[in-house]
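Here is the structure we will look at.
The other protein chains are all here in position, but one chain of the complex has been omitted.
The chains carry the letters A, B and C, assigned in the order they are written, with residues numbered from 1 in each.
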Amino acid sequence: MAKGKKKVRIGMIGYKMMGKAHSHAYRDIPFYFDTEVVPVLQAISGRDEQGVRRAAEKMGWASVEMDWHHLVERDDIDVIDIVSPNNTHADIAIAAAKAGKHIICEKPLALSVEQAQHMLDAVNKAGVVHMVCHNYRFAPAVQYAKQLIQQGKLGRIYHVRATFLQDWLMDPGYPLVWRLRKDVSGSGTLGDLGSHIIDLARFLVGEFSEVAGMMETFIKERPLGDMDIHLQGKVESSEKGEVTVDDAASFLARFENGALGVFEVSRFSRGNRAGNRFEINGEKGSVRWDMENMNNLHVYLEEDDPGLKGFRTVNCTEVEHPYGRVYWPAGHIIGYEHTFINLLAEMMRGISKGISPNPNFEDGVRNQMVLEAVERSVCTGKWVNISDVSYR
Amino acid sequence: MAKGKKKVRIGMIGYKMMGKAHSHAYRDIPFYFDTEVVPVLQAISGRDEQGVRRAAEKMGWASVEMDWHHLVERDDIDVIDIVSPNNTHADIAIAAAKAGKHIICEKPLALSVEQAQHMLDAVNKAGVVHMVCHNYRFAPAVQYAKQLIQQGKLGRIYHVRATFLQDWLMDPGYPLVWRLRKDVSGSGTLGDLGSHIIDLARFLVGEFSEVAGMMETFIKERPLGDMDIHLQGKVESSEKGEVTVDDAASFLARFENGALGVFEVSRFSRGNRAGNRFEINGEKGSVRWDMENMNNLHVYLEEDDPGLKGFRTVNCTEVEHPYGRVYWPAGHIIGYEHTFINLLAEMMRGISKGISPNPNFEDGVRNQMVLEAVERSVCTGKWVNISDVSYR
Amino acid sequence: MAKGKKKVRIGMIGYKMMGKAHSHAYRDIPFYFDTEVVPVLQAISGRDEQGVRRAAEKMGWASVEMDWHHLVERDDIDVIDIVSPNNTHADIAIAAAKAGKHIICEKPLALSVEQAQHMLDAVNKAGVVHMVCHNYRFAPAVQYAKQLIQQGKLGRIYHVRATFLQDWLMDPGYPLVWRLRKDVSGSGTLGDLGSHIIDLARFLVGEFSEVAGMMETFIKERPLGDMDIHLQGKVESSEKGEVTVDDAASFLARFENGALGVFEVSRFSRGNRAGNRFEINGEKGSVRWDMENMNNLHVYLEEDDPGLKGFRTVNCTEVEHPYGRVYWPAGHIIGYEHTFINLLAEMMRGISKGISPNPNFEDGVRNQMVLEAVERSVCTGKWVNISDVSYR
Partner (left out) sequence: MAKGKKKVRIGMIGYKMMGKAHSHAYRDIPFYFDTEVVPVLQAISGRDEQGVRRAAEKMGWASVEMDWHHLVERDDIDVIDIVSPNNTHADIAIAAAKAGKHIICEKPLALSVEQAQHMLDAVNKAGVVHMVCHNYRFAPAVQYAKQLIQQGKLGRIYHVRATFLQDWLMDPGYPLVWRLRKDVSGSGTLGDLGSHIIDLARFLVGEFSEVAGMMETFIKERPLGDMDIHLQGKVESSEKGEVTVDDAASFLARFENGALGVFEVSRFSRGNRAGNRFEINGEKGSVRWDMENMNNLHVYLEEDDPGLKGFRTVNCTEVEHPYGRVYWPAGHIIGYEHTFINLLAEMMRGISKGISPNPNFEDGVRNQMVLEAVERSVCTGKWVNISDVSYR
């Protein structure tokens, strides 16, 4: 299926849940898309030899490396895909850029605005193609919301409210995984989930102007240990460590275009497994979206006839919808993994054109600025202007 | 239906939409409830003689007054019900208390904490029974949520998020009604809609501890004029006046019990007619409610068997639910007006026992403190502690 | 509120759940509507003196009768409202017609087509105004569906599917109430619930042409005894009696206009309290409705722009909707009882004009013909043409 097509050879660092999502997406791209370049699963890298070998075999990677530096240096690698913990992103990306590799990086881009800026400088200097994995943008319903907004169907935007609510962390026996340690993850729920809804808001509404935030860590200490992505049970360990990130965060926001935003993320919202939801209200209409029924966009249009006004449930699987001809006939839904297929297909298109599609490292820096502004606001108890967060 | 029952004679000041809701409720109380005292629609008062006479005849009031002072002084009135604009609440309530009348007052209680406090002092001194009309508390599903929380079914509360979203004000041609003038209404969307969701949060979660807020007036000037409650068209007037209240407000909150809150109200949320909604997440479970489907409470319980966890849609019309035996068999829903019937039935019970049911003027003062704290936070750009808002 | 208005004096026979619904509606009509004639709750009749007196006092009726014959003969009665068991409808209606009274009759109109026809003959001969209480027609969303269909918004109708599902009868300890005895009720679930959805289909789609049905009685014997409308517990009785009606029924149908119908009613559908739902599919659009969220009509219009097609949730509380100016502002929902207020307000309008509004006894006869055709089909195992069911 790649006959006569240019192949780009991927080297991926990390191989757990995001590694699985990316690997699957690379495998599916040539099946579903007609991109000019097609990905080849060349090599993955990880520190646990047995784990990385098993992953490579299972997911179809041709070779493995124990040290990411080796991977970055390999001549037979065109793209470095970074799915390792947040504290490794900057070093890897900067090295990869220097080696002239195109780069995909998981979100949040970095541990700080400064670090993100260095990464952006590196890719700009190297002239490589780069993207950040804010995959939810690539749900067809979200892309369609963007189209409606760009076409002016909602008019001036007044409001955005967005949440990303989960509940996997509520058991006090859940261990102190890397996501709960600030030195590794940079921030907690805010960075992990907040960066996603910040990206959606930037994509759909525009640039943030100022924010005021609140954060909380409900459970301050947890047993040391690690978890499998699917496992939800307790880990038996008598030793405990301090949770150094937030369990929940929320913030108010003003946008440059005058819109108002209300954002909330939490890992302590019972019954919410992947409560990634938004509503945007404009002068002429509104849209609502919920990741748990991600194929639907609920659209309200004030121009509808009197008596017939109401949110309509649009199942974004029609040929008129973004990616509507890629998958299945109308009404035959797609899922979470397809957001990655779409995103990485855009990366392939970007590579063939030499253009970094959004969201790229520039978006990553701007996203990081909002995260940092929220954190500062939490510290100071005041509103923080995004432009006051250093960005060169 | 009131044979042998003690009658309490109501004198109502104001007669528009809230007057309609209260009048209807008084008429229905003896039909649905077995309260020891039953209301009599004795007199209503309003300044427009023709309007008030027409309203009295239509709604079944026995007599009319042009001046509320006369109504308050009448010996054949036991209860004063205040449904006139917010800037009249304090004078009327204080006069009514002095005259020894029990008092029902529409929300928000007053224009300021200070005024609300004077009103509370007056009713306390007079020893009369008093309530504030936060009617949404009295939706059976909301009362049931309260029961679940009190029984500990949700455990420790971590989060509350609530909105009250409307869209009736978006047309720039909509006139400068009294609700848009701060001198008459005290505050705008915050006072009108925010006070309702503050009341729901106080009822269900507990007392607020501190808040940080944001407000906006999207349309600064509007044509002078007035509107009928049902009419949604433009008023032709070339003269314009300044809108002195907020079109939208939102705020973050911390509660005394450690819960976090996110609140948003707006009259600029297209497609939302009465978007009064909340979700509360606790250690053991969550509840969701939406006024537009007010009979349903969505309940998530972590104690449910693995594999069977999920929000269940409870139609709160069963005999086990609050007010479940008052109306109709299970599944036969009630509506907006029943929240007033329930509230005023509680007032009748309060009168027969000499106790002021919640929400009463004490609740009104506390509600006003939160409103004032949000306003101060908007002015200062900082978090405001509720205890720093003067309350004697 | 009735000053200067013509009063029509109601005499109601029966006083249980439907008596409550009708009584409440009469009380509310002058409050909400501006009908030229207004109802007066003159007298109710029932065999249990204590029960009927208590009901009269509670619901506001001026007098009582122990024998319905006396009520029918009273000069101070203008309208006879029949809410007694089905086997009494014919005798009462015919006597009332002879006495020149207007008549409201609960559904199903009669025990048989023949009986229904005699009732229709009687009211026609007497020239009185008559209606049958198919209240669900009067939900604003259903009336609005009718408008859309009449305006051709759905085009030619291809399909209707409707259910009325309940679960109150599933406990084998539930007693043998009159509704479960064919001699008193005429038929079981089919007559009780089926007549409602037949009425909705006739109202919205048109006349039935032929049917093929299925019926079942899952529990054949039950303890003797009676039940309160709200109570859902067991009755202790060792004696049992035979259930002589169906617990569930379903039927296929063809309509005169070529539409196809699928209908199902049951009292054995766990989790369905009042599952009165329909979907109608036409050439140009579709509508969906569910009594448990009765304010909403879900409307699909093929004429919507490509990409924006989807069922929209229309909250039928806008001024453009039927009865939209009667109750509350948009988004403030009404409930089950309002279907009766609307129906009986139409009866008042009918009386003032001397016209029998639909659904009237003519509709009752046609409804009974469909019921009888279904029953015959169940007996014969064949399709039955409606015109083969005797209708004079």
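Here is the rule we go by: contacts are C-beta pairs under 8 Å (C-beta built on N, C-alpha and C of every residue); 3 or more make two chains touch, one makes a residue touch a chain.
Here the structure is a predicted model, which means the values were calculated and not measured.
Participant: For the chain that's not shown, point to the residue among C:D34, C:E302 or C:D388 touching it.
Facilitator: Of these options, the touching residue for the absent chain is C:E302.
Participant: Counting contacts across the full complex, list the positions on subunit A that touch the omitted chain.
Facilitator: Contact residues on subunit A toward the absent chain are 1, 3, 17, 21, 23-24, 27-28, 30-31, 57-60, 166, 168, 229-232, 272-275, 291-295, 315, 317, 319, 324-325, 327-338.
Participant: May I ask you to list the residues on subunit B that touch the chain which is not drawn?
Facilitator: Counting over the whole complex, subunit B touches the hidden chain at residues 144, 296, 299, 301, 304, 306-315, 318, 320-321.
Participant: Name, in rising order, the residues on subunit C that touch the hidden chain in the full complex.
Facilitator: Those residues of subunit C that touch the unshown chain are 154, 158-159, 161, 163, 165, 167, 170, 212-214, 216, 218, 248, 250-252, 254, 258, 260, 262, 264, 266, 268-272, 279, 281-286, 300, 302, 309-311, 381-383.
By definition in this document, only the chains that are shown with their structure count from here on.
Participant: Among the chains, which has its CA centre at the largest distance from subunit C's?
Facilitator: Computed centres place A farthest from subunit C.
Participant: Provide the C-alpha centroid distance between subunit A and subunit B, rounded to the nearest whole angstrom.
Facilitator: Centres of subunit A and subunit B (C-alpha means) sit 41 Å apart.
Participant: Which positions in subunit C touch two or more other chains at once?
Facilitator: 315
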